[in-house]
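One protein chain omitted, others in place.
Chains: A and B, in written order; residue numbering restarts at 1 for each.
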Amino acid sequence: MLRYTVRRLLQIIPVLFVIITATFFMVRFVPGGPFTAEKAIPPEILKNLEAHYGLDQPLWRQYLNYLRSIAHGDLGPSFKYSNRTVNEIIGDKLPVSLELGALSLVVALVVGLTLGVLAAVRRNSWLDYLASSIGMLGICVPTFVLGPLLVLYFAIHLGWVNASGWYTWQDRVLPVLTLGFVYAAYVMRLTRGGMLEVLNQDYIRTARAKGASETRIVLKHALRGGLLPVVSFLGPAIAGILTGSFVIETIFQIPGLGREFVNSAFNRDYTLVLGTVILYASLIVVLNLAADIAQVWLNPKLKFE
Amino acid sequence: MSSLAVQSIQAQPAETEAGSSLWRDAWHRLQKNKLAVAGGVILIVLAVLCIAGPWFMHVSYQEQNLDLGASPPGAGHWLGTDTLGRDLLVRLLYGGRISLGVGLCATFVALTIGVVYGAVAGYVGGKADAVMMRLVDIIYALPFTIFVILLMVFFGRNIILLFVAIGAVEWLTMARIVRGQIMALKKMEFIEAARSLGLSNTRIIFRHMIPNVLGPIIVYTTLTIPAVMLLEAFLSFLGLGVQPPMSSWGTLIKDGAEKMEEFPWLLIFPGTIFSLTLFSLNFLGDGLRDALDVRAAKD
Partner (left out) sequence: MPRLKPCLLTSTTACFLLLTACGRHETAVEAGNRAQVLHQNIGAEPQDLDPHLMQTNQHFNVLLALYEGLTSYDPHDLHPVPGAADRWEVSADGLSYTFHLRAGGQWSNGDPVTAQDFVFSARRILSPGLGSPYSFYYDIVRGAQDFSTGKVKDFATVGIRAVDDRTLRIELRQPAPYLLFLLGGFAFMPVHRATVERHGAFDAPYSGWTKPGELVGNGPFVLSDWKPGQEIIVQRNPRYWDAARVRLQAIHFHLIDNLDTEERAFRTGQLHLTEYVPAGKLKTYHDTQPGLLQIAPFFHTYFYGFNTEKPPFNDVRVRRAFSLALDRERLVASQTGLGLQPAFTYVPPGVDGYSYDGNARLRFDPAEARRLLAEAGYPEGRGFPAVEITFASNNYHQEIAEIMQQMWQENLGLHLNLAIKEGRVYQEERVHRQYLLARAGWVGDYLDPHAFLSVYFADGGQNNTGFANPAYEQLVRRALDERDHARRLALYRDAETILLSDLPIIPLFFETSRHLVQPSVQGRYPNLLDYHPYQGMWLENK
C-alpha cells in the first residue's frame, strides 16, 4: 500500500504539469485581458501595464517564467487585487472555505449516511419515504433558492442571525446548513442505492442465515460494500466542497476562495486562475487517491494495483 | 433517461437470447410498481404538455404586456405573468422543451461516456486504468468557465456546443463510480467463471458486468439530470444555452429566485414543475433499479 500511495503521489507531477500547461494557454486565448474594462485604457498606458507584468514578452517565455516562478512556490501577483499576491489571496481565503466546507461535510455525512442507511434497511416503509423525500428535496431545491429562504426566515423574520458576513459563530449556521443539506441529499441517495445493492448479496444472506444481529449485518457487512458509490462520489465532491462554493459564498458574503474560482475567470486574472486551478487539481488528485485507498479498504478482495 | 430506458426495454423482446426474458421480467416487475408507473405517467404527461401545449395557447412566450407587468395567477393568465407581462404558463411549457430536452439528452451523453469509460478502466486495470483515471483528474481540474468561453470563441454559438460543454463535465463522476463498482465486481466468482469459459472481454463487460452495476448508475443518473438542468442556466449566462426571450426551467427558477418576495409565483410554479419532474424521474429510476435487480426478484 505504501508503494502504491507513493507511486500515485508521484503521478501528481505529470498531471499538474498537463493541467498548468493547458490552463495557461487556455486563459490566454480567451478574448479580453486583465486590463479590459468598460472604460478602455489608452493604448500607450496599456503597454506600460503589460510591460510591468511581463505580458509584453512572447507567450512561450511567459510560460517558462511562470513555470520557474511556481517551482519556487511563487504563484505571482494578482491582476485584480493588485496589492496582493496570489499566495496571499489563497492564504487569506482558503482557510475560510476549508472551515465552511469541513463543517458542511460533517452535516452532509451525518445526515446523509444516517438517512441513507435507515431508508435502505427499512425499505418501502414510511421511514424510507420520508428520508427519500428529504433527499429529493435537497436535490430539487437549488442552493440559490434554499439560502435566501433560510435568510428570510431566520435572519429577517426571526432575527436570530445576521443575513450575511463571516464574523461570529452564528454567521456559520445558515451557510453550513445550506451547503451541507445539498451534499447530504447526494450522500443519502447514493448510500441508499449502494446499500440496497449489497443487502441482497449472497454474503449478507449467509451472515443472516448464521444468525448475526441485523445491526451487526448492516454496520459491519452491508455498509462496507454499500459505501462504494458514495466513496467514488466523495473524492471529487470533497475537493469541491473544501475549495468553496461560489453560490453560498455570494449569498452569504463569505470571504472564501470559491468566488475567486469563478471571478478570476471573469476578471481574466491569469495568475489567480492558475493559482486556484493548481490548488484544486492537487486536492482532486489527493482526494481521488484517498477514495481509491478507501475503496480497497472497504473491499478486502481488491488489491492495490 | 426514462423514456430511453423504456424504449430499450421494449426493443429487447425481439432478441431470442436468454436476455430477453430478463428484460421482459423486468418490464413486468416495473409495471407492478405503482410509484414507478405514476412517475412514468407524469413524465409522459409533462413531455406531451410541453411539446403540444404551446400549439393550443393563444399567446407566445415572448409577447409582452409592459403595462401589466408582473401579475399574480388569474383568469387571463393561469400562472400569472413576469415583470415584462409575459405569460408564465407558456414560458414554462416552452422552457420544458429546452430543459427536458437538454436534461435528458445531455445526461444520456454523459451517462454513455461515463459508463463505458469507467467500465473499461475498471475492467482493464493496470497502467491503462492509471492513465485513463489521471485524464479524468485533469478534466476535473480545468477551469470550466474558461473552457466554455473558448468553445464559443472557436465554434460560435450553437446547440451542439451546449451538449459538449455539459457532457465534458458531467461524465466524470459517473466514470469514477462505475469504475469503482466494476473493480469490485471483477473479483466476484461469476465473472471469474465467465472469463474461464473464454467469453470475450467486450461481452463480459457489457453483458455481465454493466447490468450488475445498473443500480448505482440509475441513482447517479437521477442526480445528474437536475444538475444538468441548472448547469444550462449558468451556460445561458455565459451566452451558451437558451437565448432570451426564450426561457428554460433553469433560467426561470434563477429569475424567480431573485424576485421570490415580490412575485412568489415566478419561483413557485417553475420550482414545482421542476421538482415534480425530478420526483417522477426518481421514482421511475428506483422502480427500474428494483425491476432489474435479479437477486431481489428471487426472494
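Brief remarks follow.
Methods note: a contact is a pair of C-beta atoms (placed from the backbone, for glycine too) under 8 Å apart; a residue touches a chain by one contact, two chains touch by 3 or more.
The structure presented is a predicted model; accordingly, all values stated were derived computationally and were not measured.
Contact with the omitted chain, checked across A:14, A:32 or A:95, is made by A:32. Shown as candidates are A:9, A:64, A:110 or A:156; the residue that touches the absent chain is A:156. Residue B:70 is the one among B:35, B:49, B:70 or B:194 that touches the chain not shown.
Although one chain is not displayed, subunit B still touches it through residues 62, 64, 66-67, 69-70, 83-84, 145, 149, 153, 157, 236-239, 243-245, 255, 258-259, 261-263. Panel shows subunit A; residues 30-33, 36-46, 48-49, 52, 77, 80-84, 89, 92-93, 148, 151-152, 155-156, 159-160, 162-167, 170, 250-256, 259, 266-268 of it touch the chain omitted from the view.
Here is the rule we go by: only the chains that are shown with their structure count from here on.
The distance from the centre of subunit A to the centre of subunit B, each centre being the mean of the chain's C-alpha atoms, comes to 22 Å. The touching residues of subunit B, when paired with subunit A in their complex, are 125-126, 129-130, 133-134, 137-138, 140-143, 145-147, 149-150, 153, 172-173, 176-177, 179-181, 183-184, 187, 215-216, 218-220, 222-223, 226, 230, 253-254, 257, 260-261, 267, 271, 274-275, 278-279, 282, 289, 293, 295-296, 299.
Within the complex formed with subunit B, the subunit A residues making contact are 11, 14-15, 18-19, 22-23, 26-27, 29-31, 132, 136-137, 139-142, 144-145, 148-149, 152, 186, 189-190, 192-194, 196-197, 200-201, 225, 228-229, 231-233, 235-237, 239, 261-262, 265-266, 273, 276-277, 280-281, 284-285, 288, 291, 295, 299, 301-302, 305.
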